[in-house]
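Report on the following structure.
A single protein chain has been removed from this complex, and every other one stays in its place.
Order as written gives the chain letters A and B; numbering starts at 1 within each chain.
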Amino acid sequence: MRYRWVAVLVVLALSGCSNLGVKPWERNILAKPSMMLEENAMDSAFDDHIYFSKEASSGGRGFSGGGCGCN
Amino acid sequence: MTSQNDCKDCWDVTPFEAGWKCTFTAMASPCEILWAQCSIEDARGLSEMAFNEVKRIEQKFSRYRDNNIVYQINNSNGQQVDIDDEVGRLLIFADQCYQVSDGLFDITSGVLRKVWRFDGSDKVPNARDIVDLLPLVGWEKVRHTPSTVQLSLGMELDFGGIGKEYAVDRVLLMLSEQLQQPMLINFGGDIATNGALFPDHHWSIGVEAISNEAVEKLLNVSGGAIATSGDSRRFLLRDGVRYTHVLNPKTGWPIENAPHSMTVAAPSCVQAGMLSTIALLQGENAETFLDEMDVTYWSQR
Partner (left out) sequence: MQLDKKKRVFDLIALASCSLIGVTGAASVSSASEASKNDWKVDTALLYYSEDDRVTAVEPVIGVTKIFGNDKVFSSKLTVDTLTGSSHNGAAVSDKAQTFTTPSGNDTYTVAPGDVPLDDTFLDTRVALSAQMKQPLDRLSTITYGANFSTEYDYRSIGINGSYARDFNQRNTTLALGLSFTKDAMDPEGGIPVLYSLMENQEKEGTDTRTIVDALFGITQVIDRNTIMQFNYGIGSSSGYHNDPFKVVTIVDEVNDDLAYMYESRPESRVKHSFYWRTKHHFDKDMVDFSLRLMTDDWGVTSETLDVRYRWSLSENSYLEPHIRYYTQSEADFYVDKINSGSSTTEQVSASYKAQGEDFSADYRLGNLDTTTVGLKWGARIAGTQEFSARIELYQQSGDTEAADLDALITQIGYTFNF
């Protein structure tokens, strides 16, 4: 698998993750709607569908399953 | 961690989602102060300061103690009593509210509780007893200067209607001088804040439902104060008539057709509390009274 090294790197990087982060009262910016991970869900859904039917890849951000006859 | 229910003389600091929360019991209410962004040492220091100030006010103006200025004044036997600047300001405030409410707000009306016990029972006093007490009620009979006060024999002063809101505003002022951060003071439902935690944020305040039909309201507050006046559980019920504990000082009887509770929003807690109290004293016209002044309020009937 061509990207096996990526998996290893990510796991190593994340093992240091318990030191990262902010205190609960420092979350004001992260709480803004624009910083939410699902904030452009409608756009993402359209894009996922377009790229699923025009390219060979799918998934990444979410499930990669089908759902339409377009590929 | 001691539970705040057990301890009358201690305060507690715990973290909440966005910062620190200080809790304690005072003025017969659960009290809390919420703020963000400071160290635990600062949090403890501020809590200590706030707790001490609240206890100071509670002890100074309580009518249940026998060693404070209120006791002195209420047992002065008609003599003049020297008062400090803080008591002087409270008397000036009481005077201004008396004038503005056409005599309905009167801090000498406390003496009426000798015949009125609002314990949810049906023991309504008889008219004779009330009439006997009326000569002891009447702010116009009090002689006061910024540094002295003199009551007629048998009269009493009761700061219960102002004390809690005053404490809220005082504590907010003190703490915001120490820490320039947004915070919320909440003493048993009398609330003041100097701002929300961050733009788009607002404090969520629940207003207790008084009657069974009403539902707890949720208010979004991002500045100013909220105060609630009303029945709570203090009323009498006889022959289907509800006697609210808000008494008309001119007649000695409860105000008729007043809302069960009145919650007002205003820039300061003292102002919100006074607006809600004077509104309740208007009885039937409580809501119109506030509507004409463009005040933001929520009433329960």
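The definition used in the following text is that a residue touches a chain if its C-beta (ideal position, glycine included) is under 8 Å from a C-beta of that chain, and two chains touch if they have at least 3 such contacts.
Source: prediction; values computed, not measured.
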item: Which residue of B:Thr25, B:Ser109, B:Asn194 or B:Thr244 touches the chain not shown here; value: B:Asn194
item: Subunit B residues touching the omitted chain (full complex); value: 89-90, 92-93, 96-97, 99-100, 166, 169-170, 173, 194-195, 199, 202, 204-205, 217-226, 265-268, 270-272, 274-275, 278, 289, 292-296, 298
item: Touching residues (missing chain, whole complex) on subunit A; value: 1-3, 6-7, 10, 14, 17-18, 20-24, 26-30, 32, 34-35, 37, 42-43, 45-46, 49-51, 54-69, 71
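The criterion applied here is as follows: only the chains that are shown with their structure count from here on.
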item: Cα-centroid distance, subunit A relative to subunit B, in whole angstrom; value: 52
item: Residues on subunit A engaged by subunit B in the complex (per definition of touch); value: 24-29, 31-32
item: Touching residues (chain side subunit B, partner subunit A) in the complex; value: 15-20, 36-37, 197-198, 200-201
